[in-house]
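Every protein chain but one is kept in place in this view of the complex.
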Amino acid sequence: MNTIGNKLRLTTFGESHGVAIGGVLDGMPPQIQLDFDRIAAAMAERRPGGLGATARSEKDLPEFLSGISPEGVTLGTPIGFVIRNEDCKSKDYDVLKDCFRPNHADFTYELKYGIRDHRGGGRASARETACRVAAGALAHQFLTLKGVAVKAFLSSVGHVGDFDILERLARRPELSDSFEIQEPLREEMMAEILRAGKDGDSVGGSVVCIVTGVPGGLGSPLYDKLNARLSAAMMGINAVKAFEIGGGVELCKSRGSQVVDAFVKRTDSGVMTSSNFSGGVQGGISNGMPLFFRVWFKPTPTIGLPVDVMRRDGEVEKLTVHGRHDPCVALRGVAVVKAMAALTIADFILEFGTQA
Amino acid sequence: MNTIGNKLRLTTFGESHGVAIGGVLDGMPPQIQLDFDRIAAAMAERRPGGLGATARSEKDLPEFLSGISPEGVTLGTPIGFVIRNEDCKSKDYDVLKDCFRPNHADFTYELKYGIRDHRGGGRASARETACRVAAGALAHQFLTLKGVAVKAFLSSVGHVGDFDILERLARRPELSDSFEIQEPLREEMMAEILRAGKDGDSVGGSVVCIVTGVPGGLGSPLYDKLNARLSAAMMGINAVKAFEIGGGVELCKSRGSQVVDAFVKRTDSGVMTSSNFSGGVQGGISNGMPLFFRVWFKPTPTIGLPVDVMRRDGEVEKLTVHGRHDPCVALRGVAVVKAMAALTIADFILEFGTQA
Amino acid sequence: MNTIGNKLRLTTFGESHGVAIGGVLDGMPPQIQLDFDRIAAAMAERRPGGLGATARSEKDLPEFLSGISPEGVTLGTPIGFVIRNEDCKSKDYDVLKDCFRPNHADFTYELKYGIRDHRGGGRASARETACRVAAGALAHQFLTLKGVAVKAFLSSVGHVGDFDILERLARRPELSDSFEIQEPLREEMMAEILRAGKDGDSVGGSVVCIVTGVPGGLGSPLYDKLNARLSAAMMGINAVKAFEIGGGVELCKSRGSQVVDAFVKRTDSGVMTSSNFSGGVQGGISNGMPLFFRVWFKPTPTIGLPVDVMRRDGEVEKLTVHGRHDPCVALRGVAVVKAMAALTIADFILEFGTQA
Partner (left out) sequence: MNTIGNKLRLTTFGESHGVAIGGVLDGMPPQIQLDFDRIAAAMAERRPGGLGATARSEKDLPEFLSGISPEGVTLGTPIGFVIRNEDCKSKDYDVLKDCFRPNHADFTYELKYGIRDHRGGGRASARETACRVAAGALAHQFLTLKGVAVKAFLSSVGHVGDFDILERLARRPELSDSFEIQEPLREEMMAEILRAGKDGDSVGGSVVCIVTGVPGGLGSPLYDKLNARLSAAMMGINAVKAFEIGGGVELCKSRGSQVVDAFVKRTDSGVMTSSNFSGGVQGGISNGMPLFFRVWFKPTPTIGLPVDVMRRDGEVEKLTVHGRHDPCVALRGVAVVKAMAALTIADFILEFGTQA
């Protein structure tokens, strides 16, 4: 239940304000010389404390306990790591011990387990995503060796954003390799986040992810499709409520004759098509074109305004919950989407190989 | 790879124009008196030959081979079933033996396996969904005993449709139990399908699914969330390109303060909230409110117009492929969405029980 | 629960006296030209009706429904098959409807499911093993292409048998490729089976299996060891109560210095050692030497003598159950052990490849 992946499997553990969070990445191929700076950079991208993010400050560097030789080379054995919890202001959360915040996991955890660590969201806290990012950074290094690149960026905040980006990527596949597609509205989006924060409010957003260099032949009909597993990986990120691949929702309003991905030629690892409405997947199997998809994050329910909470006895009361939180989780979600994409694609490559 | 589910597991087999398709439903609880008329009705809903659907006519009734007593009661053992293939006009597909249609799985299957049954789409044909519907109808009978109801309906065809239905279901949770929400634009949508068909074209669409009576406590953090597995089940249906749950994409453009699902009271199996932007899931766990989600289908790439196909040698040529197909797969997708929802929710109940 | 394997997965269904038994073999590699005579031969080896076996006579030939091209070549898609039940004398079993036989699965199925198909043992009947043998014969053809040979033979019946065979195979690895090792006491063992049958009794036995040509590197520490999964596959066969690999029980009475498998040289796919007490597995991973193991079958509890049965109400009474049965299930177990070994080794090769 706390494990994802088939051949490359991540298991995580840890509560937000417990001793530590951590994980085990099992199935990482042997003999890869790791670059620990890349891991630190990925962690930094997700780290709280930046612009528009929670004020909690942690170094968040994983300590690796196994699976890596003294020279920094993977052994093929499971890679265990821990990230100690520091700077926990657990006192901020005392008020939550006996009440549930709306739209949070407080109530459902209590319902399911009859007990929960209420401090900082406990197991349901987005803090757990630090483990995903650490593991994703390892997977990403494997992908780099295979010629696969994963990039992700913020594509909307509230009503500000690049709402026809999927169509552009579908119509002009060459944009997948370009940087011009990324965050043309970054300043406007950041301004919107700041506005929400100043209002004591939060705001939803979306992240687009593009994976290039994906070999054809990944994914397995009928119940282990590449798009299905990608979707599950993304919907498993806190606050995600929608997923689109390729042409997405707009594609599904079109006529078939308008969205034909005409064949151009076969390539070493698949096929080249003139457009890419399929988003690199046909029949659940990658075809060698870039993968791209959009992940939608709801506004975080943790806001600085008074909300109706429910006490354990069923009574409802108004409460303003203090504590540090992000006005727009999509911002830090970029690093998490990238990590989950890297883990998922690496898993598929390890399952099916790279030769079509 | 051809299996879905944990405790209730469906494995399917069969090519569109082979001897038969079929499946095994393993984990169905014992001692359920089956109603075979309900199974026939579900099959009829999916069956080709109806308005706006392919002209292929099959009875499509599954023959049950095991797991059911002579009295029609489930034994708890695996339920094997077959549906013989009839009315196959395989000759129609001879032209496809050595060439690949755009946006189909023809090329990716060939890439992956080096061989494929080209007749009628082979394994990638939507014909396989008949097995899902048969199995889903069994799961649905289990759900009925547990007080869970699953309904699904067409919510858009091309640009015709009920595009703010998720918001209405979120703002007014009582609509989940009502029929007024369903298909207010049915005639307009059917007309759009006929228009596309007459043009030799196809058109995309969407299906909304509502599940009521879902007990709280289903789903497991962090990598087996209810929404994540639902999403994978839906994205695994042929032609699906996007998935939204609860408030969906529009929710993710909102401010947090606008979409608070305020607590009203605890209930026997969870909680009642004044709105339902969460769509019945919080922290990946059901909270006792209705589940609802939207599934988007691309326009089927099988159209009656000339398209560029690629031959095995890499050459591209214009071709008009004859053969029977649906102008809008979302129409028959309704039965498939319902079946996959029933299988998924039944699986979760069997895993986690119904007592919160 | 009715599925075994990771990359090559067999799911079976069917009760002994229901409509049919059958299965789905998923993950069989594409482009293998099948030899259906080999399948028929494997089925014949397991078939009832032979010397010392039950009198039930069935042709037991599987009808293949999918996954195979009209030319008999595998497609890489799931292979569905059914074997219709014929020659069922269900009346023989009417007496069992409301009572449980000792040492059978009658009681435990009833306990677990609250219902069972009592006719001929229902799902618990050894008839299910026909599906294993059919699937195993497919897996075996894949193994042949990889240079792997699986053989199995009867090694003991009651107190008659070749009880130091594991030690001989360990001390003289070259015997693994020889036929002289096989069934030196066949006549004595068959005589013992006939004696038990004449007495209206049954007798236990054992089967030895040798797999040669196994590439090194199969199996995965620490919880997916080759020996662990082989053991589970064998213990999952009806009536099996013990499993030994390599030097087995006797090895475990030795001093370490007496059982050193000294290295001779590296080979293409592993290593050659002077003895083979390890039975081809070290640290859970194949080393390139022959695998060999012994599987022990208890005497079938179905005997022609009066036994104490328990009625559903808990009362115990004497009963002689008529019906056809084998005096020594190990005899037909030979084909089943071979099939399960083929499925297991093929699964490992598909998971880990054949290049060390």
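As written, the chains take the letters A, B and C, and residue 1 is the first residue of each chain.
One rule holds in what follows: contacts are C-beta pairs under 8 Å (C-beta built on N, C-alpha and C of every residue); 3 or more make two chains touch, one makes a residue touch a chain.
For clarity, every value in this text was computed on a predicted model and none was experimentally measured.
Among C:A42, C:I181 or C:V203, only C:V203 touches the chain that is left out of the view.
Checked against the full complex, the one of A:T77, A:T144, A:Q182 or A:T212 touching the unshown chain is A:T77. Of A:T11, A:S206 or A:T344, it is A:T11 that touches the chain left out of the display. Between the chain not shown and the residues A:K112, A:R229, A:K253 or A:K338, the one that touches is A:K112. Contact residues of chain A toward the unshown chain are 1-3, 9, 11-15, 18-24, 26-27, 30-31, 63-67, 69, 73, 75-80, 82, 112-117, 122-123. In the full complex, the hidden chain is touched by chain C at residues 1-4, 10, 12, 100, 102-105, 107-109, 111-112, 123-124, 128, 156, 158-159, 196, 199, 201-206, 216-217, 220-225, 227-233, 235-236, 238, 241-249, 251-257, 259-266, 270-271, 273, 277-279, 282-288, 296-303, 305, 307-310, 314, 316, 352, 356.
Here, only the chains that are shown with their structure count from here on.
Taking only C-alpha atoms, you rotate chain B by 180 degrees to land it on chain C; that is to the nearest 5.
As a whole-number value, the distance joining the C-alpha centres of chain A and chain B reads 26 Å.
One simple way to say how far apart two chains are is to compare their mean CA positions; for chain B and chain C this gives 39 Å.
Residues of chain B in contact with two or more other chains: 1-3, 12, 112, 123.
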